[in-house]
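Of the protein chains in this complex, all but one are displayed in their positions.
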Amino acid sequence: MSINFKQIEEKLKSEATKLLEEGKVGVVLAYGKGYDENHPLPFVARKASDVENIVFNEYCTANMARYIVRYPRGTKIAIAVKAADSRAVIQLIQEDKVKREDLVILGIPAYGMKNAKTGEVVDSKTTCGMYNPVIYDTLLGEEVHGQSVVSPYDVLAEYEAMDKEARWAFWKKELDKCIRCYACRKACPMCYCDPCFIDQNKPKWGEKSPESHGNLMYHLTRFHHLAGRCIDCGECSRACPVDIPLYLFHKKVAKDCEEMFGQAAGMSIEDKPALVNFRVEDSDKILE
Amino acid sequence: MDFEPKILGIACNWCTYTGADLAGTTRLQYPQNLRVVRVMCSSRINPSFIFRAFQLGADGVLVGGCHPGDCHYNTGNLYARRRLAVTRKILEFAGIEPGRFRVEWISASEGNKFAEVVTEFTEQVRNLGPQTKFKIEQLPTPEKI
Amino acid sequence: MKKTSINKISDLAAELLGKGTLVAPVKEDAGFNFREISNAGQVDLNFYNTLMSPKSAFFPQTEDFVRYDKNKSVLDAQCVDLNLKPVFLFGVRPCDAKSFQIMDIHFSGTGVVDPYWKKRREATTVFGYAFDINTPADGADFYSTLNIGAADPEGSDVFMMKRGDELLLKAVTPKGETLLASLTSLADASADEQKYFDDTVAAGRDFKTRFTCVDDKVIAKKLEDLFHKTEFWEKISDACLSCGACTFVCPTCYCFDICDETLFSKGVRRRVWDACMFTDFTLEASGHNPRTKVYQRLRQKICHKYSFHVRKYGVISCVGCGRCTRNCPVNIDIFSIVDEALKA
Partner (left out) sequence: MCSNNPYIPMPVEIIKIIDEVDTHDIKSFRLKFMNKEDEAKFKYLPGQFSELSIYGRGESPIGIASSPTEEGYVEFTVQRAGAIQPGLVTAALHDMDEGAKIGLRGPLGNSWPIEFLEKKNIVVVGGGFAFTTLRSLINYMLHKDNRSRFGEITVIYGARTPGLLLYKDELAAWEKRDDIKTIITVDKGDETWKGREGFVPAVCKDAAPSPNNAVAVICGPPVMIKFTLPVFFELGFSKENILTSLEMRMKCGIGKCGRCNVGYKYVCSDGPVFSLAELDELPRDF
């Protein structure tokens, strides 16, 4: 069985038309035509007549949850989500950035998505590796079953096995490449702070120039800010023009959080984000 | 040459800082490598403080707070515990020796524990040697073309 | 006109290295980039185009102005000098070579002259490098739309092109002429090769990608008229994340910030690339920010390149290299936006 992208696109269009015509939502966040087939754009349909421009194919990797916070509170939004994107939506609901009742979630079960820049398949190596959306109102297509499930943390084994000197050398090399275009934080559905800590001038956490120490400060703090919140969609790494494997660090922190706090990000709207929560019985072992 | 580590201590106002005072008034000896910054609660500690301390040349960072359950603000240190646990993991994955960062719960009456922890931690950091990974040696002039 | 064999390119590189600093494309993880060459063997001409633009040879991401000590008097601040050896910027694609001329207008052609740009520009000899005439485009670029040929020597001092296993080099400016004459690792080209060179330059002009006939003035006027049509810009910017990737890779984006970076008391005042897509780009100390919304910033970017720049300097500030399109995290294509604006 493979994913029938054309069918999903048709369903997406008909759902979007219905929702817009009935006035149930003000905007539909989906994907639209880009400058060629392999480069679809995030697209916002506001009227039923916009719907014809919606597309869905294997290159529609963008996480549309990024755009939710852009609309004023109370806007009725329909959003097309894949597995990781749905977790981002849940996380945003947990953080009270959007209300569940303001959202119509159109779930898309999918695998075999491709990175538009490199053409590589996007799988559990760079993302959470799930196939089915965790939350949805309407499922566009059939749930995927029978695909082999690979732990998203398998890819970490190689790096965890490195000794700390090698790991530092690896991260130093990778983070030194950073040109501070901030595509990672802008592509991230969880990075909605304005201003971002790195843009503050008092206290000034990092310099604006792309030097090692500023880059380190920016990225480490960003990893920390996303601890227990990162839903492993891999957008940051795909957005990066200089190909820094940011997903590795995010995965590592997500894995640790899951182990320590017994909770993965964006799996249930009942949860609270791990770091703004505690249990009295949390063990001091986590500090050792 | 003997290496004298520079250690940043971040202590909560209500317990650890008072504990440090007690250690002082009871004339307990502990190494002078610790520079203490007082914060109102261990949950006030922004993880960036710790990253920044390492960047500015700290060889180790010691965080002190009230015992879980004894927080002056009821729950502050319970949040801090989770947060600092993550900080620790991040430092470790980036390649900083975990022994350079320590969180201890020290109450206002535990002057001797404060002295013990500082002594022990200083020795530990001394054995790890200077921290060079994060430290900014000077403002570099990158010839990035 | 001169020539050399492609597999002897390292000899040429070595000779240039002996004369000064060589900056040439090097293969890295994310793609090719212009880097200062330390070993002649590093030079690799098997690239389509570099990830980052070569503007950094003249306008590096950070340029130090002054070194100071906060605890000392302002009189003790030291101005950072630029000591440049001759620089050879090797393997610049025609569209990027053109971008230098456009940036010249801004930095050294009008108003106050930027001393850093001027000095670096004077020290540099640009070796242009024609696109492979068989595969001159990759779908994202549209330089031909802006009247730049696939083998356009304009903007280069020396222009190079491949012919089979040979690399042909022709001087375009007197500076290039003097340099070529002094290089011993090159052989003289035959009349046949001369003809091939000229034919290719001509053929490069005929090559068209994604072509919409455009007149600078028409676009500029159209965008000016569209400026206050908020719905248009909102629609265009729906997908935009307002990150700085497009501006940082762009060969003609010149916005910068002047920052004081201090460590303890010592510091340096430097300029650093900035991007009009950042929220704090226009944030005033009073708290007022004229461009708080994504559409305002994207509008500024597009209009600046295609309208304001034409009005101010008479030329579009875009060379169609396609880098912004290639590197946009959400596949926004500047050409499509302009195209849509023309239709709107």
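First chain written, first letter: the chains are A, B and C, and each begins at residue 1.
One rule holds for everything that comes next: a residue touches a chain if its C-beta (ideal position, glycine included) is under 8 Å from a C-beta of that chain, and two chains touch if they have at least 3 such contacts.
Since we're looking at a predicted model, the values are computed, not measured.
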Partner chains on view for the chain not depicted: A, C
Residue in contact with the excluded chain [from C:D96, C:D114 or C:D238]: C:D114
Touch criterion as defined above, residue of C:K2, C:R210 or C:R291 at the omitted chain: C:R291
Touching residue (missing chain; options C:D81, C:D165 or C:D206): C:D81
Options C:F197, C:F281 or C:F335, residue touching the unrepresented chain: C:F281
Interface with the unshown chain - residue positions in chain C: 65-66, 68, 70, 73-75, 77, 79-82, 106-107, 111-112, 114-116, 119, 224, 227-228, 254-260, 262, 265, 267, 269, 271, 274, 276, 280-287, 290-291, 296, 300, 303-304, 307-309, 311-312
Residues belonging to chain A that touch the chain removed from view: 195, 200-202
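Assume only the chains that are shown with their structure count from here on.
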Innermost chain, where centres are averages of C-alpha coordinates: A
Distance between the centres, which are taken as Cα means, of chain C and chain B, whole angstrom: 47
Of all residues in chain B, the ones touching two or more other chains: 136, 139, 142, 144
Sequence positions of chain A contacting 2 or more other chains: 209-211
Residues of chain A that touch chain C when the two form their complex: 32, 34-36, 39-44, 62, 66-67, 70, 116-117, 177, 179-183, 185-187, 194-195, 199, 207-211, 235, 238-239, 241-243
Touching residues on chain C, where the partner in the complex is chain A: 29-30, 51-52, 61-62, 139-140, 235, 238-239, 241-245, 247-249, 257, 259, 261, 270, 272, 274-275, 278-280, 294, 325-327, 329-333, 335-336
Contact set on chain A toward chain B in their complex: 159, 164-165, 167-169, 171-172, 197, 205, 209-213, 216-217, 220-221, 223-224, 227-228, 249, 252-253, 256-257, 260-261, 274-280, 282, 284, 286-287
